[in-house]
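Sharing a structure here in structure tokens format.
As you look at this complex, bear in mind that one protein chain is not there, while each of the others sits in place.
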Amino acid sequence: MKKNDTNLLVKGNEAIALGAVAAGCECYFAYPITPQSEIPELLSESLVEVGGTFVQAESEIAAANMLLGATACGKRAMTSSSSPGIALKQEAISYMAGSQLPGVIVNICRGGPGLGSIDPSQGDYYQTTRGGGHGDYRTLTLAPASCQEAYDLTIRAFDLAFLYRNPVVVLGDAILGQMKEPIKNWKERVVLDGKGLDWSLSGARNREPRLLKSLYLSDGALAGHNRKLQEKYQAMRKECDWEEYRTQDAELIVVAFGSMGRIAKSAVRKLREKNEKVGLFRPISLYPFPEAPLDRLAAQGKGFLTLENNAGQMVDDVRLAIRRHADSGLHCVLPGHLANPDDLLGPIEEAMPAKAG
Amino acid sequence: MTQAIQTEEKQVFRLPDVLADTATHFCPGCHHGIVHRLLADVLDQLGVVQDTICVASVGCSVFIYNYLLLDTVESPHGRAAAVATGVKRANPENVVFTYQGDGDLAAIGLSEIMYAANRGENMTVVFVNNTVYGMTGGQLAPTTMVGQKTTTSQQGRSFETDGAPLKMTEIIAGLPGVYFSARVAVNNVKNIKKAGKILKKGFANQVQHKGFSFVEFLAACPTNWRMTPVEANERVGGEMIDYFPLGIFKDNDNDGL
Partner (left out) sequence: MSRVEIRENRCKGCLLCTTVCPEEVLCLSDRMNSSGYKVVHVPESLQEKCKGCSFCAEICPDWALTVFRDKKGGQAHEKK
């Protein structure tokens, strides 16, 4: 790998691959799909170079189940795909949640439903934040808005996965995946100490056998297990992360995540140049959703407008967060359109409290 | 143990420690119990019990971890071969095997088994073929015989609409990446002893890093065949072995001679 702290001009996909290697990823399971294929292309070389394992699977389903197997052995392991492929992985992710396995799953979201498009989209928000498979479970979800964040959050995803023994999703989109930006490749590849893996499988040598399962048939057993999982999901609350830009004196808070958050920020800057009192709140962790800071802003009487590159999904969480004080307007850029900052100026101005009356 | 009075006696049949000392949930006459014991014997004889990771599948054998005291991970239905690939790639020094039924391996898991086999994953697959989905109550399976009545082929499997049973051992043997593929049965003592030897080869191959080994067990399912255990056992020896011939179909040690 290159010397640390170098500036690399890379795509978001490549930043994620670099982040995975830096995070000490040991196994990666791939399947080609636009717009994320640079991740497997890069890792097929760079991961193997550092002694890691790369397998291109026969399907996204198989790749996700290979991830289940590798994480069952306590390895730092990852799979990546895009929306239709991520849909195929949902059952395995539910099993990983039920068996408490620390898999990292990267979704470079594309237009849907169905074959949709290879355009950017945020249409997988519900699936990712509500647990896309069967049963009551959640996956920690991190949403980068820049290539640097894609690098940093991939590293954090591995740490959080093992901290909580839970699958973690890095949710990007086609913009993030394909755009190039300079990043600081700041992290030396982490050396794993193998601690805290007393649950992982390695062969029952001079110890009792270990079992990783999600089947609980005896009376009340699954209820007990689910209670434990729910406590874990509550404990994740402290991992909330977000960015606030000029919210202090803002009359209107624009709430947008990922690439939309980036585009909205430019719009907010432009409006600030015209002395419009508007600010940006950009959730970085989508689960756990940063409710408390939004509630605090709402308590100050601010107005809210949620901007999304889907038909409106995160707006539910925003409304839940601010329900004691306010409601949120919604402006959707439907997948298939690529919003630029100027497209957002009108909708934001219209939502300004003074104008909205 | 009661002491014989006149002459000394010797216990001649021993169960290995890796086999849990417990009753099983299997139906009377279900061959899973025999396959579990053979598996326990082979791991014990090869001295690899403490290095083995079991990849369980979904079906009547889902509780294998209650009976074989091994590190075990439960895989989703049909995905054991992919989970085992992940396990083996992560821990190449462990002995890794899947234990799957015909629904799990030859229906929903067909893609996974074909690819694990053709990648030549250094693992052992124990495939128990009883021609029905047992756990869910006896539905049509990929290996259901033509004419065999099941709860979802109540007039008998029809070749025209349901096709014919899949011969997995031959299919797997045809894949270039495969090292060893054989079919055995446990319906009589001769077959049981032969099955033990072939299963041992299937694991020894892995220990010697030779690649992918596949062992299919023909098995009885009295409950869902609506037969007595003895009748079901006879059916294995008759109709099933006629259609699913026993033997080694691929062995790169001596290319299946």
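Here the chain labels run A and B in written order, and each chain numbers its own residues starting at 1.
As a convention for this text, a contact is a pair of C-beta atoms (placed from the backbone, for glycine too) under 8 Å apart; a residue touches a chain by one contact, two chains touch by 3 or more.
For clarity, every value in this text was computed on a predicted model and none was experimentally measured.
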Chain not shown, its touching partners among those shown: B
Omitted-chain contact residue, chosen from B:Ser57, B:Thr72 or B:Asn233: B:Asn233
Where the missing chain touches chain B, by residue: 4, 7-15, 19, 23-24, 26-34, 37, 186, 188-189, 192-193, 222, 228-230, 233
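Quick note on the criterion: only the chains that are shown with their structure count from here on.
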Distance between chain centroids, defined by C-alpha means - chain A, chain B (Å): 40
Chain B contact footprint on chain A (complex, rising order): 26-27, 29, 53, 55, 57-59, 61-63, 65-73, 75, 77, 91-92, 95, 99, 201-206, 209-215
Contact footprint of chain A on chain B as seen in their complex: 49-53, 55-56, 62, 65, 69-76, 79, 82-91, 94-95, 111-112, 114-115, 119
